[in-house]
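With one protein chain withheld, the remaining protein chains of the complex are depicted in position.
And then subunit A:
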Amino acid sequence: MTTTEPPIEPPAAQASTRRAWLREHSELGVCVMLLALGAVVLTDALTMDVALTQRGPVGPRTVPVAVGTGLLVVAVLLAVDVLRGGRGEAEGGEDIDLSEPADWRTVLLLAGVFLATAVLIEPVGFPVAGALLFWGAAYALGSRAFHRDPLIAAGLSLVTYAVFNNLLGVPLPGGPLMGVL
């Protein structure tokens, strides 16, 4: 029932050496992120209002300063490691095929569906937003059973709502639909 589309491949990257080098060293992006994170943590710690009375010799600043400094140091060390040819090994798994290039379209679609759920959950309620999340995610992942997917999504969402809201006592927003039913 599930049909899969062959992922649309972008035309092969231009063989410019600069881009190839960047692609090869894309892990440097991790270093940049770590540097940025370290800078944020340090700035936050150093601009902290010290007028507050601190209890004990170690105030609320010390640990953030240590963590921020650690992030900066690790970013530099990782950059050195990457430039020397060290590579982080991408994680394998039973449903993972690392021989194919990453399928960004699916990832972006999933992230979009997830964000839409975050926006919708309060106005339309969990049963509807949850069903849309499941259906949307299954669609993004390649399921095209248009008569079956929405039914499964709706069923799963309603049952989950009932279990959490009524059995476990964890409140979820019902939305207008639950008001009608």
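Note that in this section contacts are C-beta pairs under 8 Å (C-beta built on N, C-alpha and C of every residue); 3 or more make two chains touch, one makes a residue touch a chain; residues count from 1.
Assume contacts and distances are computed from a predicted model.
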item: Protein name (UniProt record) of the chain left out of view, among "Cytochrome bc1 complex Rieske iron-sulfur subunit", "Tripartite tricarboxylate transporter TctA", "Oxidoreductase" or "Quinoprotein relay system zinc metallohydrolase 2"; value: "Tripartite tricarboxylate transporter TctA"
item: For subunit A, the residues touching the chain missing from this view; value: 1-2, 4, 27, 30, 33-34, 37, 40-41, 44-45, 48-49, 52-60, 63-64, 67, 70-71, 74-75, 77-78, 81, 86-91, 93-98, 100, 102-104, 106-107, 110-111, 113-115, 117-119, 121-122, 126, 130, 133-135, 137-143, 152, 156-157, 160, 164, 167-173
